[in-house]
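Following this message is one structure expressed as structure tokens.
The chains shown are only part of the set, and none of them has been moved.
Read from first to last, the chains carry the letters A, B and C; within each, the first residue is number 1.
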Amino acid sequence: MTPNSGTGTSATRRLGVLVIVLVISLALFGLQFSAEDVVQGSTVRIMYVHVPSIWTAYIAFFLTAVCSGVYLSRRQRSLAWDRVAGASAEIGVLFVAVSLVTGSLWGRLTWGTYWVWDARLTSTAFLFITYVGYLAVRRLDGTHRQRARRSSVMALLAVLEIPLVHFSVNLWRSLHQDASVADPNAKVKLDGLMLFSLFLGLVTFTLLFVWLVLHRQRTMLLEDSFADRGLDVAIAERRNEAGVQ
Amino acid sequence: MSSVKSRRTIAVAVARKDLSIEWNSRILTNQVAPFAAIVMVMFAFALDNEGILQRVAPGLMWLATLFSMLIVVQRSFTVESADGALDALRVAGVDTGAIFVGKSLALMVQLFVLEILLLATAVVLYGVEMTAVGLLEAFVTMVVATAGLGCVGTLYGGLAAGAKGRETLLPLLLLPVVAPVLIGATRATEAAFGSGGTAVSEGWPWIGLLAVFAVIFAVAGTVAFGPLVDE
Amino acid sequence: MDSVIELNDVVAVLGQFPALAGANLQVSRGEIVLLQGPNGAGKTSILRVCAGLLPIERGSGRVLGIDLVAQRDEVRSRVGLLGHSNGLYLDLTVDQNVRFWASMVNATEEEIVRAMSLMRIDGRLSSVKTARLSAGQRRRCALASLIVRRAEIWLLDEPHAGLDAQGRDELDIVLRNAVFAGATIVLASHEMERASALATRVVTVDGGGVQ
């Protein structure tokens, strides 16, 4: 690994620049241009982070599941799929965390409490724990292939929880907003600019996610090859044990 | 090994083996059941001052079941790894799906016995009254919920069975997955008990949810158990 | 096909440690190969690789023509492994243990009875929990469970350990008969006199490789 080479390429750098621009513009739209909400006042602006981040997390976990499926289905299995799955899950967990935090802040403002044991909040918390568990499974000792096999199975199971989170509000009576944007036959309550900011947020976060995953899976590649390098040394030492006793 | 018949025989053999281990060691009857019962008594202690016991009885019953399940699952895989039998089982080269089915069945039987006991305890301790229909519903709930718990318990128990570090995962992995069961079963049982004036009819949709859960994990387990327990 | 086991520069890791650091081994049908070498050399690891329990990190290996990297699970149904630990269910009786392993390969009643009397764990012992057995009796129980499997390849890790004088002789006879019936045997042992008398070839393992 020569020092000047990083995990970036010209493509990812351009993407990075684009993401920065988008983040700035999202800040402008979210905090400046978009109107206050009739009921919630300025606090509604939290939505532009809270909602896109959780949706991006959904995307991330679906991607993890897809890559895991591909990994398992292929005849000769390529660890690249596994690395993307892992990277995507890591970033996904990150985004769920963001949405948990923003959400509970928002809750403090609107419901007067950080946390209630409401169906969606709880199911979100469980989604979070599930993928923390997934990452823990990835860290179990064993060869890269073992890691890949275990974790891809986990991923395919874990993704089933997303619908649970999404429909939790309809399943159980809940304080939380029900699917107002995502659900098609709902008369959209948000005015045009708010809606635009919301989707701007979605685009921004998704691209940010892509950018992060590209880098993360490359660092994983480096980690793996570094581990292999370490193994070479260990093997040499092990061979030298012969006959010394 | 792959012919359906032999798969069934293997599943049965594994289940019978696990059950006779239980029969010989009496862990469930002498250790887990009292534990669960005491758990419920303790709840009674800790909460009775509020007189809300009847209302939360179903939740408590299922909580006790889940805690006991953690113990039973861990036990069910300790006996495998204690003297390296899990390796022997792997080398036996029998269909892992069959092993999964067998161990799940054994686990279900044990859990079911446990739930019967807990239900009885709940009726006695918390003074729950039930209609005939309610009783039936409670029964169905237990059957369906147990099916789900058995499958998911075996699946993650298998993952936790192998190398040292893994076992520490079991509670972490199991909690989020069984949470839906806890909720579904609790609500259904509330309906069966008529706690807080819920009508018996309200229970059935929840039972449906439990059934879906059971099916998903039965299928997932049969497919995924092999790769998971495998080193 | 002649060579039933072949390992080429196999590397296998336990945790981070390369228990096998490039091991090579060829075994042809009907052989009785003795693995000997200092403690920690890698004998157990080699046997576990051949049994398809320990995954191959680098290098390649075939057992009965089946690739150990791609189809480890196929291998398993055709080999029998006796490890350092006996692989018994300690809460089951001797009888229940043997019958369970027998039912895995649907062995006949008559085979079960023969295996148990061969290992002299019939009679009083058959109804005792294996947890209560003496060390050697437990070893016998494990061997009986192995015998009923009729494996094509027997992988034995210190099979004589704990057996009494008579048991050792009986075991040797059992193994010779198995080979006579077409099986191949790889065993690890530290009792050179007895083991090398039994073996048709002695291989020295050291430093995670085969000398």
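Quick note on the criterion: a contact is a pair of C-beta atoms (placed from the backbone, for glycine too) under 8 Å apart; a residue touches a chain by one contact, two chains touch by 3 or more.
Keep in mind that this is a model prediction, so the values were computed, not measured.
The stoichiometry of the whole complex, written in the labels shown, is A x1, B x2, C x2.
Throughout what follows, only the chains that are shown with their structure count from here on.
Put simply, the chain closest to the centre of the protein, by Cα centroids, is B.
Annotation: B-C is the more contact-rich of the chain pairs B-C and A-C, by number of C-beta pairs in contact.
Separating the CA-averaged centres of chain A and chain B is a span of 32 Å.
Inter-chain centre distance (chain B to chain C, centres taken as mean C-alpha positions): 36 Å. Remark: chain A and chain C have CA centroids separated by 47 Å (rounded to whole angstrom). Residue positions of chain B with contacts to 2 or more other chains are 230-231.
Of all residues in chain C, those touching 2 or more other chains are 55, listed in ascending order.
On chain C, the positions that touch chain B within their shared complex are 51-55, 73-81, 83-93, 96, 100-101, 103-106, 129, 145, 149. Contacts from chain C toward chain A in the complex involve residues 11, 13, 15-19, 21-22, 38, 40-41, 55, 57, 206-209, 211.
Interface of chain B with chain A (complex): residues 159, 163, 165-166, 169, 172-173, 175-177, 179-180, 183, 209, 216, 220, 224, 227-228, 230-231.
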